[in-house]
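Shown next, in structure tokens, is the structure this report addresses.
What follows is an incomplete set of chains from the complex, kept in their original frame.
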Amino acid sequence: MEKRVLFRSGWLPWLLIAPQMAVILVFFFWPASQAILQSLQAEDAFGTSVTFVGLENFKTLFGDPAYVESFKVTAIFSVLVAGIGIALSLMLAIFADRMMRGALVYKTFLIIPYAVAPAIAGVLWVFMFSPSIGVVSYFLRHLGFDWNHLLNSNHALTLIVVAAVWKQISYNFLFFLAGLQSIPKALIEAAAIDGAGPLRRFFTIQFPLLSPTTFFLLVINVVYAFFDTFAIVHATTEGGPGRDTAILVYKVWHDGFKALDLGGSAAQSVVLMAIVVALTVIQFRYVEKKVQY
Amino acid sequence: MSAISFRNVIKRYGKGAKTNQVIHGVSAEIEAGEFVVIVGPSGCGKSTLLRMVAGLEEISAGEIAIGNRVVNNIEPAQRDIAMVFQNYALYPHMSVFQNMAYGLKIAKVPVDEIKARVDKAARILELGHLLERKPRELSGGQRQRVAMGRAIVRQPLVFLFDEPLSNLDAKLRAQTRLEIQKLHRELGITSLFVTHDQVEAMTLAQRIIVMNAGVMDQFGTPEEVYARPATTFVAGFIGSPPMNLLKHAPGVRPGTILGIRPEHLMLDTDGWTVQVEYVELLGAERLIYGRVGDEQLVVRADESQPAPVAGDTVKIGARQDKLHWFDAGSGKRAA
Amino acid sequence: QTEIQWWHSMSGPLGEWVNDLAKQYNASQKDYKVVPTYKGQYDESMTAAIAAFRAGNAPDILQVFEVGTATMMASKTAIKPVGEVMSAGGAKFDPSVYVPAVAGYYTAPNGQMLSFPFNSSTTIFYYNKDAFKAAGLDPEKAPTTWPEVIAAADKLKASGHKCPFTTSWMSWTQLESFSAWHNTLYATQNNGFGGTAARLAFNSPLHVKHFENLAKMAKDGTFVYKGRNNTPDAAFPSGECAMMTGSSGLYARVAKDAKFKYGISTLPVYPDVKGAPQNTVIGGASLWVMSGKPADHYKGVASFFTFLSDTKVQSDSHKRTGYLPITTAAFKLTEASGFYKDNPGTDVAVTQMIRKTTDKSRGIRLGNFVQIRTIIDEETEQIWNGKKTPKEALDAAVKRGDEQLERFQKANKS
Amino acid sequence: MVERRPGLDILSHVVLLLGIAIVAFPIYLAFVASTHTREEILRVPMPIVPGSHMIENYTSALMGADTQGARVVVGRMMWISLVTALVISIGKIAISLLSAFAIVYFRFPFKKIVFWMIFVTLMLPVEVRILPTYKVLADLNMLNTYAGLTVPLIASATATFLFRQFFLSVPDELVEAARIDGAGPMRFFKDILVPLSQTSIAALFVIQFIYGWNQYLWPLLATTSEDMYPVVIGIKRMIASGDAAVDWNLVMATAILALVPPAIVVVLMQRWFVKGLVDTEK
């Protein structure tokens, strides 16, 4: 996509991109290349003894069942977070879109979680579900449901999924609402005249027309589930029980920060970067030929 | 039996103090198979009237019947109507075929029949080669035809059109007008067509409803509306250039308004003294814009008449059998 | 005035304590100013300091938990042994004044003491006297052996108690201290004191038997797993759990929060094991001095450490926090003050520690220890939720832990 | 909506109210907890209606409670958070506007390379390269500075991406009109493009403000001095010592306080937020 008429100037565009280039070169490319370099080395925590080991770290990584497992967990987790988050917020948006009165009040309440820091969201949820003082776990127990995310993997996964979805629901909701409101009203009316009821209209008209929004949110949510949920996992399950909630970013952090295995951690970073760059490229491909209406 | 009956229909928007009445008791009977055009300036309530027929707006008071069924409380889908929207409202993610088939699919029409009906409509509208395209791959005129096709395949009791031509350019508009006429001749389905363009109204309608600020000023054939406008509003709205309406010209009694169409005025040796302001050439004829006293006047003259130029003073005579008289107070036709 | 940067991980009341120490010291002289900074939990502050060191920006003093000791020791050029600091600063330093189990832990194989002992703790046993009474148990008689603990737990359970027993710090209490207490090796090479070739050994029959008992308790509902690290701490003072093994550093909180009568006792033991009970291992943290600082900084550090070694300061800290008195003199002073009499049970930790240590009980000092503890948490959780037998879990933990040790050995070869 | 179905309307309200109940519950609970004493909260189950200690809890949270270890002075931390969030949002918007302008409106050599260099950074968070980034920061002597807290977080292309999408949607005719009016590139940028980008700028401001305000891991590294700690770190460190010793009432009071500025930003700007994003995103 390009503009019909472009400005011509030898130096101005360079001047304009200079600040951004400076920032990303210094704080992105340089550190990223360091990370790549580090992923090819074995070193002690303090960096006082460094040896080049080639792809050794990667070999260890992919040979490590824990890492492969972490991939699996991350995949399940991301699918759940993106899927449930998108579905729930879409549902809320659909109903909010129907409302003419009270919509603002609903909207305002629904978007507040967006303002909560993930680190604090984790605190809130652990506070609610803590086996000793959590209100929710107390009531669950009372209902005869023995909540124990410390030992039950499903509970643990549920907990981080719920917390992560909760944190992201507002963001999705806002986008869906806007997307729904930008669908021309006449289309809905045409469908109504064609005999489609609300449900049918949703599935055959609104949802397909939301697909650019949905796709955009899908990418955003996957990236969110990959990275921004770290603080939630850190605060709630710490990857347990076992390694059943140790998602990739938690593992990077754990191996690098807690365990001080810098080479291994750097190798994991490199893998993550590759995944995200791939996602970025896909996103661009799609955006460039997005559906127009 | 009428195909559509309006019985003292009233429409109010808003509630309580914010109520805004936009339709003030419209009554009309539209015969089966008739092509009726609702015309009027922007905001006069044309779309509102149409949308009440479609069931997209509630009816505040009065009744609307389609066939012999009062539809006030019937859902749009059950009214047996089809509608063509101003922006066509094609489903952007569906192919032309799917767009046309959508209503039938919902109505659970068998696949074979859907195909047959869509193919037939596509043939009529010359859309056959476009069936697999998406709306965005079509030109404006083609989209228009698809919108019409979507209405046709439904074989409804009534067609509703809300300014379906206003997004087309002049040439395409004229052409599509002809197509709609042809279609109506072929299918014979009762049609209600909204437009604010009087040329469109005149060329398309069997009967015209002229709306003026929520009130139906006249309901008649194009000839009637053109030849015997019921109010000064109708007189001024229909015809291009519109009828000259004069209050102070020599020979007009106070309290009355004289209407005379441009084509019924001519350069003469006697008559009103007119200051020519400019002259417009329209292919085969010319329009002479001038002033009689403080009032504007337009004369339509053909090639055979002499051509004055801006600045000339000429004498203009009127055909005495073509004068219209209105009451200045009510605006109603006096004679 | 020279500023001495001190990064620590003491939060809550302990953070207050650290700040007070610095204030007291700063007020006592004019040449140096100690600036304490909270840098997150133990692991966070250590990473932060390592990152800072690599960037040439390390603090002067860093508080490192015992689990990081091997890592710190291995990085010879990054740290300055505390003895050197003291002599460079012209202060006198005598390692022999420290409680042996403490001094021994922070001393390199060559006999050089590398870090300055600061807040050492050990594992002890807490129990709820009110709950004991309600269950028909003698509140004044603490269970001291595992069979007694199991029996008491059954009674508590029968009386309707929801959580008869739990533990904090799974690896520290149930494997590390447990091994030393029973004079059994946790890892070869004298638990890693002998060098980086150490390999894990906590899947011995004794260990397996112990975890089988715990697994049975978990199944019966008499042992309730409450999470990793010190998360379970809350369950005791709140009254939720009736018995708990945990850090002596928890004492202050228990004293403050418990709304019931409680007792403190030694870590339970298997009476049939020869040589048991021996001694427990230390936890908590010590202060490391980072290398590459100007000489006047070291002078300041030495002066500050001299201040911290003061017997009065030591004793006050011990009483305030529940951490061990790390010099024998401080212990004596505290004892003389009648503190132990007034606060029964506060001496348990000290008595557990002030014993002559053996090669098997001096402590655990392993590379990648943080990872190993995480592995142990991960694997033992599989026991409590019934996915693995104790033997399977411990074997797996040993196997995975050994991989970590090999890695550490490789990385620190040169 | 098209049809009148009271049943459906009621269902909508019910679903939305239920949604709000669930979505707002954790925050409500935090608020409730911030109005009780510590003991009341630790009692199981904790009360679920507000208590009577709100004022004292908030006062001690704001003043830096005595019961806390290292004094957690919320006021100072909120200030740091605010400055950080503002610098990140404004800085990012500023540099992104410029570079998106260059990318969309200019032809220059190596444009494709520059384009991809900028856009690979689109979704890569600082977390995956945090240690090397830290080293760069230290080498540049930027630890414990606002610059250190903010600039590395500015090094991503999210805003550039959104501006690019928006600029592409600006009608070509506007540039042409401006050129005929005699406006050069910078004049066009200043007089036309930036004013037109208002809604996008507002949307990005919201996103970046929240992003900046909510940072945790990076400030933990980039600051070594307690008076440069943002409020999120403050809250985390109040609960660092396991949940028995935690003054949950104060933690929750602080959490609610920390929530107020970003919540105000989101709520006040929600209209532009959505508009700005939708105008460009689709």
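A, B, C and D are the chain letters, set down in written order, and residue numbers restart from 1 in every chain.
The rule we apply is simple: a residue touches a chain if its C-beta (ideal position, glycine included) is under 8 Å from a C-beta of that chain, and two chains touch if they have at least 3 such contacts.
The structure presented is a predicted model; accordingly, all values stated were derived computationally and were not measured.
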Check: So how many copies of each protein chain are actually in this file?
Finding: A x1, B x2, C x1, D x1
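Keep in mind that, in the parts below, only the chains that are shown with their structure count from here on.
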Checklist line | Taking each chain's C-alpha mean as its centre, the one farthest from chain D | finding: B
Checklist line | Centre-of-Cα separation between chain C and chain A, whole angstrom | finding: 38
Margin query: Suppose each chain is reduced to the average of its Cα coordinates; what separation in Å results between chain A and chain D?
Written below: 15
Note to self: Rounded to a whole Å, what is the gap between the Cα centroids of chain B and chain C?
What the structure shows: 90
Notebook entry, point to check: Of all the residues in chain D, which ones touch at least 2 other chains?
Noted result: 2-3, 42, 44, 131, 135, 236, 243
Note to self: At least two partner chains per residue is the criterion; list those residues in chain B.
What the structure shows: 56, 75-76
Check: Taking the complex as given, what residues does chain A use to touch chain C?
Finding: 42-49, 51, 66, 131-133, 150-153, 238-243, 254-261
Next item on the list: Please give the residue numbers of chain A that touch chain B in the complex, ascending.
Entry: 184, 186-187, 189-197, 200, 204-205, 208-209, 211, 291-293
Note to self: Residue numbers of chain D touching chain A in their complex, please.
What the structure shows: 1-3, 5, 8-9, 11-13, 15-16, 19-20, 23-24, 26-27, 29-30, 33, 41-42, 44-46, 48, 94-96, 98-99, 101-108, 111, 114, 117-125, 127-133, 135-136, 140, 151-152, 154-157, 160, 165, 168, 172, 175-176, 179, 185-186, 210, 213-217, 232, 235-236, 239, 243, 248, 251-252, 255, 258-259, 262-263, 265-267, 270, 273-275, 277-278, 281-282
